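Excluded from the complex is one protein chain; the other protein chains are retained at their positions.
Now for subunit A:
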Amino acid sequence: MTGTVPQVDSIDSAVATPDQPQPYRELGLADDEYARIREILGRRPTDAELAMYAVMWSEHCSYKSSKVHLKYFGETTTPQMRGRMLAGIGENAGVVEIGDGWAVTFKVESHNHPSYVEPYQGAATGVGGIVRDIMAMGARPVAVADPLRFGPADAPDTARVLPGVVAGIGGYGNCLGLPNVGGEVVFDPSYSGNPLVNALCVGSMRVEDLHLAFASGVGNKIILFGARTGLDGIGGVSVLASETFSGDEDGSGRKKLPSVQVGDPFTEKVLIECCLELFHAGLVVGIQDLGGAGLACATSELASAGDGGMQVDLDAVPLRATGMTAAEILASESQERMCAVVRPEDVERFMAVCRKWDVLAAVIGEVTEDDRLRITWRGETVVDVPPRTVADEGPVYHRPVERSAAQDALVANTPDALPRPAAPSELRAEILRMAASPNLCSRAWVTDQYDRYVRGNTVLAQPADAGVVRVDEESGRGVAVATDCNARFVALDPYVGTQLALAEAYRNVAVSGAEPIAVTNCLNFGSPEDPHVMWQFAEAVRGLADGCATLGIPVTGGNVSFYNQTGDRPILPTPVIGVLGVFEDVRRRVRCGFTRDGDAVVLLGATRDELGGSEWAHVAHGHLGGRPPAVDLAAEQRLAALLAAAAADGVLTGAHDLSEGGLAQALVESSLVGERGARIAPPPGLDPFVALFAESAGRALVTVAEPDAEAFLARVGEAGVPASRLGTTGGAELVIGELPALSLDELRTAWEGTLPALFGSP
């Protein structure tokens, strides 16, 4: 299409036509929000200004419903917890020091709604976006992981969404050369019309290479580099991510198709290498990635965080579509773009590095003396605003918060009366059924589509409790990362459930042998306009912040994703919690499973009759109700300290966290991953069913060499961790008490067959 040059809606024309109707509602702005923009500017906004405010004041960018709750993180983070933290909430990603002059940055973000509309591109650009966040801190991205939630495994739409999402994550991540080291795949009917596609990225850097997003130094140039700007993804944050989502064929889901971004991982890979070379050459004063809200976000955030104003000329932006308006250029969410602040004398060297990598770059503006963000297009000024009003001083809502009466009924509906298997043959059959169930079966169908080896620093990846990556090849210093959330527990008690998610991620990191040091999150909830959802959210935030304070590790950043619901039915509240741990030497990592014959198998932690929200209640009875397991963060701390110390001493030959599916599932996985069975006596004094399927927190299954067993048990006792010796590894069968033996072949068939049967052979 060529031809029609759009009319420029300049500041002058806005002043001249104060009463011109503007489509602010279609852009997602409320009446009072529009009125406030007019008040700030003292006139009506231009089309371009309206587009900027609309995307920046969207729920996704402004956190307008969550802000009042999120500030509790700041209030509960002590100076001691901040000890290792170099950058925290509010930056592109949190950064923590891990020793020897190394720092690590990590963050999780959601790309839920785009991934429902167009699974492949939605998931792919989710990876791309989080990777650029990590790059914007000055780090080299070194690993990714993807916590995923889908509708029922056998639902027809899951067969559309899941393979596309997995292929998109693989297609983008594999092509970027980032190992995928973990993540989750969970099925639940509440995610049917609203899957959760969260993406985590970890980056590493030398402490002195930390970069922050700000535009400072009058006269410094603003350089946009990477891909061209096109019409894709316009309104992604405001239209897709910040509204209740209707995905039916004739509904708005179809109309919103153009709001999904399209990714090109090759461009991003080249951009990574280009950025790192620019950082190392000292050519970057400030840097910001272009993600949600595109240039509107990057320019206003850079200017808002800096010490001056900014002048930008949109005519200098390289475009890939003709006839774009200023508003479209500002709101475009075209992928693989970054924005840098560069000293004038460095511009030529900056451009030379970009040319080396065949990366397109253009000077689009400069830092100015006053405190305005001015944007021109076709010679006319189309934006003239105080940048803070766009980026930081958006609306703040105190949404109604109310625990609904239905919560009482949910809690009252305990699993106590559910029929439980008791006979040995029934228990055996239940173990097989559970192992084959969609939430517990092998994830190989998914993870085998991801490259876990690239860069040669992956020490642990699936199947493992945590992904472990070496950061420094000389010393072996490295990190572990795990994400977790049992959303059923959160639904039963958002405060406790979120602490259980924190405890599980913390424990998974500890089980791998690392010391947990920092927390990130991706808080996936329903509509903030639903008071019960806001109650879940507020409780979850409080639970997480209090939990982190108890554990003494800080929340370094996070992401809020609201409006995850189908019609008026919200998803299970799903605050995905990521925990980062540090290793002085990754050679001390502890592998998952029974790694050697003849080792002693020890269960750490106490088991109670806790089946509310359990996988067993879900699989056997489709039941969700009662209380979640109790959480004891002090006990988690003792367990983690014990595991880290034992790992450092090289005592543990294997370890595995107990979570969904309880001891039974941990035994099955330990046998299959380690490719050897074990003879096990269930812990004494417990009903065998409870011993096998209860989901009490604070537990891990470990193995130690037989000669070390006695000393280890003594050490466990001194550490104040309950323990019972369960048996010995070896053989081709898993033998549990009186139960008929389970052959590894039979277990493997059950565990590995489910996803290929549903989604086709890989």
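We take it that contacts are C-beta pairs under 8 Å (C-beta built on N, C-alpha and C of every residue); 3 or more make two chains touch, one makes a residue touch a chain; residues count from 1.
Definition applied: contacts and distances are computed from a predicted model.
For the chain that is left out, the UniProt protein name among "Serine kinase", "Leucine/isoleucine/valine transporter permease subunit", "Ion-translocating oxidoreductase complex subunit B" or "Phosphoribosylformylglycinamidine synthase subunit PurQ" is "Phosphoribosylformylglycinamidine synthase subunit PurQ".
The hidden chain makes contact, of the residues A:265, A:438 or A:547, with A:265. Among A:72, A:357 or A:397, only A:357 touches the chain that is left out of the view.
Screening A:459, A:509, A:577 or A:716 for touch with the missing chain picks out A:459.
In the complete assembly, the contact with the undisplayed chain comes from A:451, out of A:451, A:472 or A:546. When you scan A:177, A:318, A:424 or A:737 for touch with the missing chain, the hit is A:177. The set of subunit A residues touching the chain not shown comprises 167, 170-171, 174-177, 264-267, 269-270, 357-358, 447-459, 470, 473, 586-587, 760-762.
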